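Excluded from the complex is one protein chain; the other protein chains are retained at their positions.
Letters A, B and C mark the chains as written, and numbering starts fresh at 1 in each.
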Amino acid sequence: MLTLPCPFCGQRDETEFLNTGPTKPARPSSDVTDSEWINWLTVPVNPVGYVEEKWWHVKGCGKYFTIKRHTVTHQIKMPDEDSA
Amino acid sequence: MSRFSAFSLAWNALSHHQKWTRYWQNPPLAKKYDVLIIGAGGHGLACAYYLAKNHGISSVAVLEKGWLGGGNIARNTVTIRSNYLRDESIPFFVKSVSLFEGLAKELNFNLMYSKRSMIDVIQTYPKMREIRRRMMNGYLHGSSYTPIDVGELRRRVPALTGGGPDSRLPIIGAMVHEEAAVCRHDGVAWGYARSASARGVEIHQQTEVKSLLRDKDGQIKGVETNRGTVLADKVAVVVSGHTTTITETAGLSLPVKSFNLAAFVSEPVKPLIDVIVNCPDLGVYLNQSDKGELVIGGAPDAGQSFRRDMKQSVFEDAVVTMLELFPAFRRLKLLRQWGGVLDIAHDASPIISATDISGLFVSCGWWGGFKAVPAGGYTLAHLIATGQPHQAAAPFTLDRFHHLDFIVESGTTTAR
Amino acid sequence: MGYQATIKKQAMWAIFDIKGDVRVVAKRIADVGLSLPLSPNTAHSKKGQHLCWIGKNHWLLLAPVEMEDQLLKRLQPQNLAFDCRIVHVSDAYTLFTVTGDHADDILAIASPLNTRQKNFPNDGATFTEFFGIRGLVLRWPGGYLTAVERSYGDMITVYFDKITTGMR
Partner (left out) sequence: MTHNPFRQKTGGRIDRNSCVEFEFNGKRYSGYKGDTLASALLANGVFLNARSFKYHRPRGIMGASVEEPSCLVELLGADAGGNHAATTVQLRQGLKAKSVNCWPSPNFDLMSINQLFTRLLPAGFYYKTFMWPNWHLFEPSIRRAAGLAAAPGDQIPYQHFETRYWHGDVLVVGAGSSGLLAALIASRSGARVMIVDDHPHPGGCLRSSQSKIDGRPVIEWAEAVCAELDANPEVTRLQDATAWGYREDNLLMVTERSPAETHVFQRGWKARAGRVILATGAIERNLVFANNDLPGVMLASAVQIYYHEFGVIPGRQAMIFTNNSSAYSLAHDLQAAGKMIAGIIDSRSFEEIGAEKDGLEIPLYAANQLKAAHGGKHLRAVSIRAADGSIKRVDCDLLAVSGGWNPAVHLFSQARGTLAYDDALASFVPDKAMQRLACVGAAAGKMNLALAMANTLSTVTTCLSEDNFKPPAFSLPSCTTSPDYHLQPLWHVDGMKPGDKAFVDIQNDVTLDDIGLAMREGFDTVEHVKRYTTAGMGIDQGKIGNINVIGNIAMACNKRPDEIGTTTFRSPFTPVDFGSIAGQRNGATVLPFRHTPITQWNKDQGAVMYEAGARWQRPGYFPIVGGNMQDAINAEAEAVRYAVGVYDGSPLGKFDISGRDAAAFIDLLYTNDFADLEIGMGRYGIMLSDDGMILDDGVTFKLAENHYLMSTSTGFADVVFRHMEYLLQIECESWQVWITPVTSQWCNATICGPKARDVLEALGVSIDIGNDAFPFMAMREAIVAGTPARICRVSFTGEVSFEINVWPRHAEAMWRRIMEIGAPFGIVPVGSETSHVLRVEKGFLSLGHEVDETADPYDLGMDWIMSRTKTHAIGRRSVDIRRSSGKPRRELVGLIPKTGGELVPEGAPVTPNGDRAASEGFVSACVWSVVNKQIIALGLLTNGRARIGETISIRDRERVIEAVVTKPCFYDPKGKRLRG
């Protein structure tokens, strides 16, 4: 169980949050091709390493925020921190 | 390959079992094969076996980064069933279950396949409706389900003393899925490996594929491993959980994500439950192994992970809900818990498919894929050998994503 | 030996949910004679009213129920012209106080919130997990005040009974 850095509340227990998945690229405009749309919709990033993702502090302050989490060590970094 | 039987066992006992031979050979790694299979898990080994047996292709190498059978096949809750919901899925799983039935004799290896049936314990009306729908749809394809009442449920599973009329979710009924079985999971890997090896398939352990190689036309030509380059015109990625890490080396993205699924066992106790008990409303299922431990599974973790671990909160939910139906197990002990890395497709159904890269095949999205090992291997071998999807697996190609024609099985019962 | 704690379900409180830009809200609140807490997850308390800063642009005002009519008049929840949103939610919560020597232990059973002083000061007020659901926790003389969505009130009562008596 992690503790997560809510930008408003600080470190809180993982059970207060909901992991809402990896950050998606910006929603495509309506002129993209079908296959570009399908790609955006169905293909997530799936790295062995840091994945940028959105968490929702649903039982706390209600903020959605972004972190990077390593998919093996589960270590957490802020989105602007170097992923190396 | 030594033949296994009660007689050979007795014969070998005379020499204190000094004369048994290796289950699989350890040949040197050649430069080129007809087919490379990445991943010596259940699906990879089964595919290799059926390539040799059904299609006469024996220039096959299975490349495994660790020890064979050490992936998810070593860590699943061994539930075999075919009570899926959709017409696309049911025939495939029915086929897999029927292949399982004859597998021990076919492989001359006791897989301890035990057709003991699964009982779904139903606690809400919406779930009851869904399970009935499975019953009627399954019937069309030869998968059977029989309703029983609460009294009969308690007679068949006396240990299930919770869920009474005053409880938070009283049990309102139950359904028996007769085809459901359990099977010695490691044995499936070993059995296939042994028979595949006897048919000339090479299994190379400690051989990690680092990247896929393509020729100038983009056609697959082999793989790069920690032991050097190995060539083949056909390569199948069967690495449950690690699919994208391999396909991405050839620039192929897939609609799958990896996550962690955990299970745990209790201390071994005397026979207590001889069916698989599945509680979809609470989100826990269990069976008792022949060694006596209860093998228990719950929900997958939210969020991506390549870690074979468990999330405490998800684990707690499984324990809490198990105790609700088996309150006496409060004093039973947890013996061990573990996890595995699986991948799940965007629509949660499996993928057995050719890809945009000619010569490259994938079998992935198996998050309840132990039951699917025989049919998965069988149909993948068919696809590799003939270039055409096997009828039973035809719905599961990547084509379905081109029109977002999902096979939605997400309401699947808890038992994997 | 059981727990030394008194748990009381509270009668009605006047509660207002306030959202908006901090400057706008500050002004709006100043008009009714309150000021905003200075740090996140703390409350500014005055005359029995507690203004809790519970989210980035989000506050919760708790006040004695006798003040409800007056506050309804002064805060004018329905008025969107203020460029912030004040919603009257008195009925949306069930409140409990947990006080006594073992109030901390009770809270540690209910919630993963770290209530050490340096983490949750005397004016602390925050939403957190409470018996598995979302709940407000704020410090109270001799313990804590907690609030959960009212529909869960009966469940929380069952939990409190269970953990203090050890009964099924």
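Everything below uses one rule, namely that a contact is a pair of C-beta atoms (placed from the backbone, for glycine too) under 8 Å apart; a residue touches a chain by one contact, two chains touch by 3 or more.
Values in this document were obtained by computation on a predicted structure and should not be read as measured data.
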| item | value |
| --- | --- |
| Neighbouring shown chains of the undisplayed chain, as defined at the top | A, B, C |
| Per the touch definition above, residue among B:N54, B:S167 or B:T229 touching the missing chain | B:S167 |
| Touching residue (missing chain; options B:K32, B:K53 or B:K115) | B:K115 |
| Interface residues of chain A (partner: the chain not displayed) | 1-3, 13, 18, 20, 26-27, 30, 34, 37-38, 41, 54, 56, 58, 62-64, 73-74 |
| Chain B residues that touch the omitted chain in the full complex | 4-6, 8-10, 13, 16-18, 20-24, 26, 67, 70, 74, 87, 104-105, 108-116, 124-126, 129-130, 132-137, 139-141, 159, 161, 167-169, 184, 186-187, 190-191, 205, 266-272, 274, 282, 288, 290-292, 308, 312, 315-316, 319-324, 327-338, 403-406, 408, 410-411 |
| Residue ranges of chain C at the interface with the undisplayed chain | 1-3, 12, 17, 19-20, 78, 80, 84-85, 87-93, 105, 108-109, 111-112, 114-116, 119, 131-133, 149-155, 158-159, 162-168 |
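Basically, only the chains that are shown with their structure count from here on.
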| item | value |
| --- | --- |
| Chain A residues counted as touching two or more neighbouring chains | 15 |
| Touching two or more other chains - residue numbers and ranges from chain C | none |
| For the chain A and chain C complex, residues of the former touching the latter | 7-10, 12-13, 15-16, 58-63 |
| In the complex, chain A residues that touch chain B | 1, 14-15, 18-19, 21-22, 35, 38-39, 41-44, 46, 48, 51, 53, 69, 71-74 |
| For the chain C and chain A complex, residues of the former touching the latter | 40-41, 54-56, 58, 112-113, 119, 126-129, 133-135 |
